[in-house]
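One chain of protein is taken out of this complex; the other chains stay put.
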Amino acid sequence: MSWSELSLGPGTWLLAVLGGGLLGMDAVSWPQVMVSRPLVSATVGGWLMGNPVAGMLVGAVLEVYALRHPPFGAAKYPDTGPAGLVAGASYAASGGAAMGALLLSVALGWALGWIGAVTVHVRRRLNERIMSPAGELAADPGLLEQRHRVAIWLDGLRGAILVAAFLVPSMLVVTLVVGTGPSSLGRYAVASLVLGLAASAGAAGRSSAFGVRGWPLILVGAGLGLLLILGGLT
Amino acid sequence: MKPLRSDHFAAWSRTFAVQGSWNYTTMVGTGVAYALLPLLRRIYAGDPVRLRESVERSMRPFNGHPYLCAMAVAALGRLEQDEVDPATIDKFRLALRGPLGTVGDRAVWGQWRPVCALVGIMAFLLGASPGWSVAGFLVLYNVGHIAVRAWAYITGWQAGLEVGRLLNGAWLERWAEKIWPLNILLTGAVTLLLAAAVVEQAALSLAPAALLGIGVVGALLAFRFPRQGGRLATVLLVIAPLLWLVGGLVG
Partner (left out) sequence: MTLVLFRIDERLLHGQVIVGWGMRLGIDYYVVVDDDLAGSDWEQDIYSAGLADRTAVDFVSVAETVQRFSELDSREGRGALLTRGTEDMRALGEAGLLSGKRVNLGGLHATGSRRRVLTYVHLDPGEEEDLKAIHAFSSGVTARDLPAGREVGLEELVDVLE
């Protein structure tokens, strides 16, 4: 796969941007059915490019990374809807087979998730203006409803803009990497992602555990995974 | 006037958008007012002054898990209908935002969502198609999601001021304390399967036993020191494509 073979029609681009709007809205504003999780959004991105399997592989890696960022209280967490879509679409568009493209798609998706988090913060500040002055809104409930809906639409617009701005550049960069074959450092690159997944899983496990007593279960789970592999079930 | 069944349904369905105007001043307060409006309009029909006062009260700062905000919306509606004095309603709001956040965060964000996501990934890694895996995740997760919202709304309306007694030791909390071992177990299993899928796709000569050993030690250390483990995970994620690119360029 090279740049010249890369194709993205205006219809697909528009669909991706609209999808980015819905996925951007879902995490916080409406309806919170979790289509914004990377597991879903990256698969949607892959499906748009004709390769949902590639998209879902990216989504699975991003999901394990995202698990350690539950939105408890004021905790900061990546905005994985539009980011997952872009990452999944980028890997799928690159052919969905090259390891370098997978590594880069995941890293770009993660970075875009945190860029998305900044836009979420900006939007929350903007909402302060939209939802004021309080007295005026209380006096006119219709206005309150209208402003609330405007705030939701703006969240959708935020997601759409993220996809519109980053989809094509991300696809181009990832496709460029496809030409870079494995080298002597290739296996260290793969090992880096694998160990990153392990560290992320450990940190995620701790945020799920009620206290520190759950650590042996990580081992039991890994053992179960190993049995499934050795038993030929994967 | 008493709210009709259709008013309740309208209020409940608006709770899906309760965080739509989340902001640092009132947090979810304006969203609570938005969701409450179908009830308030009925309760204060023909009395615009009291409607305005109740909307003003409802917009004040509030926070909580978005799914359990349905309980706050219903309970606040009930207090308005029962003509509870505004000072008590304010105290009720202040008290309720704590447990609604804690119980919901722990049960939904902390347990249910990761468990469903891990089941979805597991299905994919064991051979299910992406479509079925994603659909399985969404259906499984949202059965729980809708059930929590419905229970929260009904409980809030029935209990009103006494909602604390029903929340104390509620099924959601008890259930969260039971499901967490499954969550960690699945995290371990899915991560190993996913790592194996990545290694297989790489088709490079990696030492699987050494990688497994280092991975397990790394996961356990990250469990013990989650902050540092999380940072290390991010660094490794960024380093991976850089190593690949540098290796390719250097040859």
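The first chain written gets the first letter, and so on, giving A and B; residue counts start at 1 in each chain.
FYI, a residue touches a chain if its C-beta (ideal position, glycine included) is under 8 Å from a C-beta of that chain, and two chains touch if they have at least 3 such contacts.
What you see is a predicted model, and the numbers here were worked out from it, not measured in a lab.
A.B. asks: With respect to the chain omitted from the figure, which of B:Pro3, B:Pro38, B:Pro66 or B:Pro99 is a touching residue?
C.D. replies: The single option touching the absent chain is B:Pro99.
A.B. asks: Using the touch definition from the top, which of A:Leu14, A:Ala75, A:Val122 or A:Leu143 touches the missing chain?
C.D. replies: The missing chain is touched by A:Ala75.
A.B. asks: Kindly state which of the options B:Ala10, B:Leu140 or B:Leu161 is in contact with the chain not pictured.
C.D. replies: Only one listed residue reaches the unshown chain, and that is B:Leu161.
A.B. asks: Considering the complete complex, identify which of B:Gly110, B:Gly144 or B:Gly188 is in touch with the unshown chain.
C.D. replies: B:Gly110
A.B. asks: Touching the missing chain, which residues of chain B?
C.D. replies: 24-27, 61, 63, 65, 91-92, 94-103, 105-106, 110, 161-165, 167-170, 173, 177, 227
A.B. asks: So which bits of chain A touch the chain we can't see?
C.D. replies: That gives, for chain A, the contact residues 72-75, 210-212.
Keep this in mind: only the chains that are shown with their structure count from here on.
A.B. asks: Distance-wise, how many Å sit between the C-alpha centres of chain A and chain B, to the nearest whole number?
C.D. replies: Each chain's C-alpha centroid was found; their separation is 17 Å.
A.B. asks: Which part of chain B faces chain A closely enough to touch in the complex?
C.D. replies: For chain B paired with chain A, touching residues are 16-17, 19-26, 30-31, 33-34, 37, 40-41, 51-53, 55-56, 59, 66-67, 101, 105, 109-111, 113-114, 117-118, 120-121, 124-127, 129-131, 133-134, 137-138, 141-142, 145, 177, 180-181, 183-199, 201-206, 211-212, 214-216, 218-224, 226-227, 229-230, 232-251.
A.B. asks: Quick check: in the complex, which residue numbers of chain A touch chain B?
C.D. replies: Of all residues in chain A, those touching chain B are 28-35, 37, 39-40, 43, 46-47, 52-53, 55-57, 60-61, 63-65, 67-68, 70-73, 97, 99-100, 102-104, 106-107, 110, 124-125, 127-128, 130-132, 134-135, 137-139, 141, 144-145, 147-149, 151-152, 155, 177, 180-210, 212, 214-215, 217-226, 228-229, 233-234.
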